[in-house]
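Here the complex is missing one protein chain, while the rest keep their positions.
Right after this comes chain A.
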Amino acid sequence: MPERPTARQWLSRNARRASFWPLISVAAGGASTLLLFLLAWAIAGIVQKMVLDDADLSTLTPYLVALPLAFVGRGALSWLKTEAGTRTGILVRQSIRRELLEHLGERGSLWARRQHSATLGNRVWDQVDALQGYYADFRPQILLSGLVPLMILCVVFPLNWAAGLILLLTGPLIPMNMAMVGMGAKQRQEEQFQEMTRMSRHFLDTLRGLTTLKLFGQSRQQGQIIYRVSENFRRKTMRVLRLAFLSSTVLEFFSSVSIALMAIYIGFTYLGQFHFGDWGHGLDLFTGLFILILAPEFYQPLRDLGAHYHAKAEAEAAAEDLIPILEARATPPEANMPSARWQVPNSLGLVLDNIHARYDGQTRYAIEGLTLTLAPGDCLAVVGPSGAGKSTLLNVLTGALSPAQGTLSTSDGEDVARMYPGDWQAALGWVGQSTSLLSASLADNLRLANVDASDQTLEAALNEVGLLEWANSLPQGLSTRLGEQGQPVSGGQARRIALARAFVRQAPLILLDEPTASLDQDSERHVMAALSRLKASHTLIILTHRLDLLQLADQVLVLDNGHMRALDTPNNLAGTPGFGPDTHGGTA
């Protein structure tokens, strides 16, 4: 695997995603400086004509026409720069967000489950958004803060080297100045950023823990504590800021001093006190004023850069979070892509041959040497204590976890590992322990399992799990919206909807994880009935603790500590010691 890039490398590499838009921002900034020359020329020209040349008012016409045009042009270019910058940021973000989401799909549910879903959501949504300021403002401004002063110097030096020298010396060489602003602003912004984050985090922490504080009778005094923490942070932050603001003050100082020096130098030259800097061809009022108007603009890009510095700090922090997700891409599976697609058969049996499986970063096998054969249409129950390897087996069967050793194949000899991605999953239906209902219509929630299912299919499936009557009683029937701000659904109903998905799916193999755990009696009855109907037409694998579910099974697999302890019919197993009703463990 290639080494991970640093945040800075990664940020600049991703600028490519916006194609030519960043260049437009910079070009607009550069063009605006050209118009600056025009407006300085116009103002200085008017003054020269009126003060010294005593010219006729009509000679002012070209200046008075050029002047508003220069401003309008500068306004239009600012617009262009803003628009190009924003578009740059948006393009980069959209492209990164797409890649993140695609990547989530490739890494699979196992990986995603290990990330906290709120954290993952925060990365995909907020952290990607945090890149905006960097691409929209900061990056173009870096180039501009080199380009604009250089353009001004190129114009000023040929006119008057002394004035050029003042600019050059008071802004002690642009790169040095930039580094200084960078360092000062970096320290300032980072420290302030940290302190502010810490303070709001304490606030958020207290709000989130409000229930706990209330339960222990300690919530009332928190208001005063929040105030104290906040004041404490203020004192600490201000100590940092008082020093850190000095760096931008230095820049401010240089800019003020250069204007003052420039004015005094030019004024004294006019008065005949100074005789240098003009390359020998004199200095008129027009040139002096022209240079004076340019002087503040020489420093402006650097000051703007300082103002955008927090955007960089934010983007770097976000990059640190995003790099591990984006850069650790798994090797693409295209390497040994099969040529032929696998067709899902009407009924499906399984052969597990010496399966070993373990999770990333673990040395111990969660399943070790599992071998069994499941005939098409059979029902296999898997039992065992927590940590025995039941979930791992399920992960292997869904393809979320590839076996480290051994093969999983269909009863007619197709190796699942060699199938085209997605082909195997098309043969599976799944009923998990916790059902995720989406905030969508009941029909959409069922069609999740099969996009093309007709309304009749959906209704038949609901009938199988005893929910058809309920569905018909809903205000909009199948189109009723479920979940947040929609029709409330009980835990039992949710489980039955998940089971109905298995019917809609019309896949030959259905995997079920504790389908009757923590259900009310009514739901439990419906689920049991539906399961026996499913069994008639499907191959089933059920993970369970419940004895009544075992009665459905043709074979029971007893797992213990990753090993197969027994594989037999339920009746034969009932005789073995220790296998029977439990009074000590399990889930209601």
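Just a few scattered comments:
The definition used in the following text is that contacts are C-beta pairs under 8 Å (C-beta built on N, C-alpha and C of every residue); 3 or more make two chains touch, one makes a residue touch a chain; residues count from 1.
Just so we're on the same page, contacts and distances are computed from a predicted model.
Per its UniProt record, the hidden chain corresponds to "Thiol reductant ABC exporter subunit CydC" from the list "ABC transporter permease", "Acetyl-coenzyme A carboxylase carboxyl transferase subunit alpha", "ATP-binding cassette domain-containing protein" or "Thiol reductant ABC exporter subunit CydC". Only one residue from A:168, A:355, A:519 or A:564 touches the chain missing from this view: A:519.
Checked against the full complex, the candidates A:6, A:200, A:354 or A:476 give a single residue touching the omitted chain, namely A:200. When the whole complex is considered, the residue among A:29, A:277 or A:384 that touches the unshown chain is A:384.
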